[in-house]
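All protein chains but one are shown at their positions in the complex.
Here is chain A:
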Amino acid sequence: MADIAAHQASHSSFRSWLSRVGQGRHLLGLLFLLPAAVFLLLFLTYPLGLGVWLGFTDTRIGREGVFIGLENYQSLFDDSVFLLSVFNTILYTVGASILKFALGLWLALLLNQNLPFKSFFRAIVLLPWVVPTVLSAIAFWWIFDAQFSVISWALIKLGLIDHNINFLGDTTNARASVIAANVWRGIPFVAISLLAGLQTIPQSLHEAATLDGATGWQRFRYITLPMLSPIIAVVMTFSVLFTFTDFQLIYVLTRGGPLNATHLMATLSFQRAIPGGQLGEGAAIAVAMIPFLLSAILFSYFGLQRRKWQQGGGD
C-alpha cells in the first residue's frame, strides 16, 4: 500500500514538474529542440568548421599545421590548375544541368502519357539511379574505352567513322564524355520528380484549356510549364548542387585528366589533400566551393518561394 502511495506521489510530483515546465512554453520548446540542436552542431557543423579551419593552416598528412591566414587562398589564385578546375566545374555543372533538365522533362512528359507498359517504363527510368555510382562509372569507363568502346564499334559498323574515338584521351571528348555520364546518372532524379509534379496537375485543367482552344504546345506552354515551375525550382536546385559537388564519376573515369581537362574542384581538392598530402590546401579548395554553392542556393531561394498564386486555400 505504502509503496503504491509513494509511487503515486512521485508520479504526481513528476507531473507537476512537467506542467510547470509546460507553463513556460518557450522553455519546453527549447528542451525538445536540444537533442536536435546538439546533433546538428556535432554532425553537420563540426566537420564543416574543421574543414574551414584547415583551409587557414598548412597542415599536411602526418604533420600538425600552423595558422597561416589566407596564404592558401592567395596561392590558389595564381594556380592555373585550380583556375582551370573552377572553369571545368562551371562548364560541367551548367552543361550537365541543362541537358538533365531538357531530357528529364521530355522523359517525364513521355511517361505521363498513357503508354502501354507504363509502370515498366517508369521502372526502367529509375535504373541509372539504383545502380551504385561506382559501378555505373566503371561501366562508362568501359563504354568510353579507347579500344573496346561499344560506341566506336557501333559507329564503325554503321560506316559513320573509320577509326576508334578517343573518348577520354582528348580534352574536349573527355569533357563531353564525363558530362554524358553525369547526365545519364542524373536523369532519373529529374524525370521522376517532374513526373510526380506533372501528376499533380488536374486533368480537368487540360480539358478546360482544350475547350478554350489550346493546342498541345499551348497547353504545355501556358498550363504545364507554369504549374510545374515550383517543382522545377526544387529539382534543379538539387541537381545543380549534386552536379557541382560530383566526385565519384570523375574520379573513376578520368581522375581529372587528360591535362586536368576534367578536374573539378571536388576532385582537385581530394587529389591535393589525400594523395598529395596537402590537407590545408585541399581544404582551401573545398572551402572555395562554398561561395558558388551559396549563390546557387540563394538564386534558387527566390525560385523556391511560394508563388503568389499558390497562396490561399485550395478547393
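Quick note on the criterion: contacts are C-beta pairs under 8 Å (C-beta built on N, C-alpha and C of every residue); 3 or more make two chains touch, one makes a residue touch a chain; residues count from 1.
Going forward, contacts and distances are computed from a predicted model.
Looking at what's absent rather than what's present, what does UniProt name the missing chain, "ABC transporter ATP-binding protein", "Pyridoxal-phosphate dependent enzyme", "4Fe-4S dicluster domain-containing protein" or "4Fe-4S ferredoxin"?
Protein name of the absent chain (UniProt record): "ABC transporter ATP-binding protein".
Among A:L205, A:L259 or A:I297, which residue is in touch with the absent chain?
Answer from the full complex: A:L205 touches the omitted chain.
Would you mind spotting which of A:M227, A:V240, A:A261 or A:A288 touches the chain that isn't drawn?
Counting the whole complex, the residue in contact with the absent chain is A:M227.
Of the listed residues A:T45, A:S75 or A:Q218, which contacts the missing chain in the full complex?
In the complete complex, the chain left out is touched by residue A:Q218.
Tell me, which residues in chain A touch the chain that this view leaves out?
202, 204-205, 207-215, 218, 222-223, 226-227, 307-315
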